[in-house]
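Report on one structure; see the data block that follows.
A single protein chain has been omitted; all remaining protein chains appear in their positions.
Take a look at subunit A:
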Amino acid sequence: MKRFICRLAPLVLCLFSLTSCWSSKELNEVAIATAIGIDKSDSGYHLSVQVLNPAEIVSFNPTSRTAVTTYQTDGETLFQAFRRLTVEAPRKVYFSHVQSVVFGEEMAKSGILKTLDFLSRDHEMRTDFLLVIAKETTAEELLTVLTPMDKIPASKMVSSLENAEKNWAPTHTVKLDELINTLVGDGVEAVLTGVLLKGDPEIGMDMGNVEKVHPPTTIQISNIGVFKRDKLVGWLTEDESKGFNYLQDNVKSTIINVPCSDNSAASVSIEVISTKTKLTSKINNHIPTITAAIQMEGNVGDVECKTNLTNPQNLKEVEESVENDVKDKMVKSVKAAKELKSDIFGFGTLLYRNHPGEWKVMKQNWDEAFQEVEVKYEVNVTIPRLGTITESFQRKGDD
């Protein structure tokens, strides 16, 4: 036993001294990247990486330096561009904490599939970042805007996206796995939410931007962009985006405005607290019919007219108009998708699951067949609660 240990000890010592912590990287030797921007350039890709300046972010006595820095390079492949960053960045850029990847609109229009290989292959990338499109601008410009409140623009973007999805509905957060599945899957097309740059990008990259009460340049979450294969083909409007999310059962909460029954211009706002969408399919005469059954529950959130909602009849009317509104939005979104010839709803996948035999035939020319898909809507809305006041006091005010 003792001899064994005596022989083992030098080997163990070698293990410690020869390996010499080769993969270790001290925290002050890495630059933490929070956002990656990918644009098209002549040679291939134009890469922008938003890197943190940690001391500035947690400091109680901020200096005039910015909290983030953006480094940019070009490369024929994405990986080459990433490695070329080292000529500009002072430290090795560390990508495990990337929160979002932004595609420039031009880039998205020319196809994004090739870029995704590196993003999912590289071991340093965690695949939980959100992917967005810089609407009407380049990723480079979007990543140079400084934001108030949240010192890290990327995390501002991500939290805005998540909040908007949770409370407002016309956006949809997409992570890498979902994007790849929809890009390569049969009978479904990809969507990505757009992010708008409002204001002058030149002012946006200046500290002056965050020193004002109302920042001149801001980042704003926009609507959903529709892909055909891996190319961006168009944008949905806010209503259409909402309709898309109703159909996809993505809505967690939103606000629906319906006109008052007393014919005034004012309206009633309903806060949706739960929705459940179920898609079923049928095939008649080689024409597929999709039925979307939606169960929705809502609260009365805002009554700006004299309607007395304690009267069940009036409430019923409100419920009906909400149903119509929801249905209307879904119709609009299906129409828009048909115009863009992109099956973003995954009707094809649904048919494949329910009627694999017919799908095999239909798959050949799904683009045309998609145009003929009939969609039926069964919306059922209930409003069980009226909020903390029952009768609108506007009725009293007029007397």
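By definition in this document, a contact is a pair of C-beta atoms (placed from the backbone, for glycine too) under 8 Å apart; a residue touches a chain by one contact, two chains touch by 3 or more; residues count from 1.
The working rule: contacts and distances are computed from a predicted model.
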Options "Aromatic ring hydroxylase", "Spore gernimation protein KA", "Carbohydrate ABC transporter membrane protein 1, CUT1 family" or "Radical SAM/Cys-rich protein": UniProt name of the undisplayed chain: "Spore gernimation protein KA"
Residue of A:S24, A:Q313, A:N365 or A:T388 in touch with the missing chain, whole complex considered: A:S24
Which of A:A9, A:A55 or A:V184 contacts the chain that the document leaves out: A:A55
Of A:R65, A:R126 or A:K376, the residue in touch with the unshown chain: A:R126
Selected residue (touches chain absent from view) among A:Q99, A:S222 or A:T349: A:Q99
Contact set of subunit A toward the excluded chain (per top definition): 2-3, 16, 19-21, 23-28, 30, 32, 34, 52, 54-59, 94, 96-97, 99, 124, 126, 152, 155
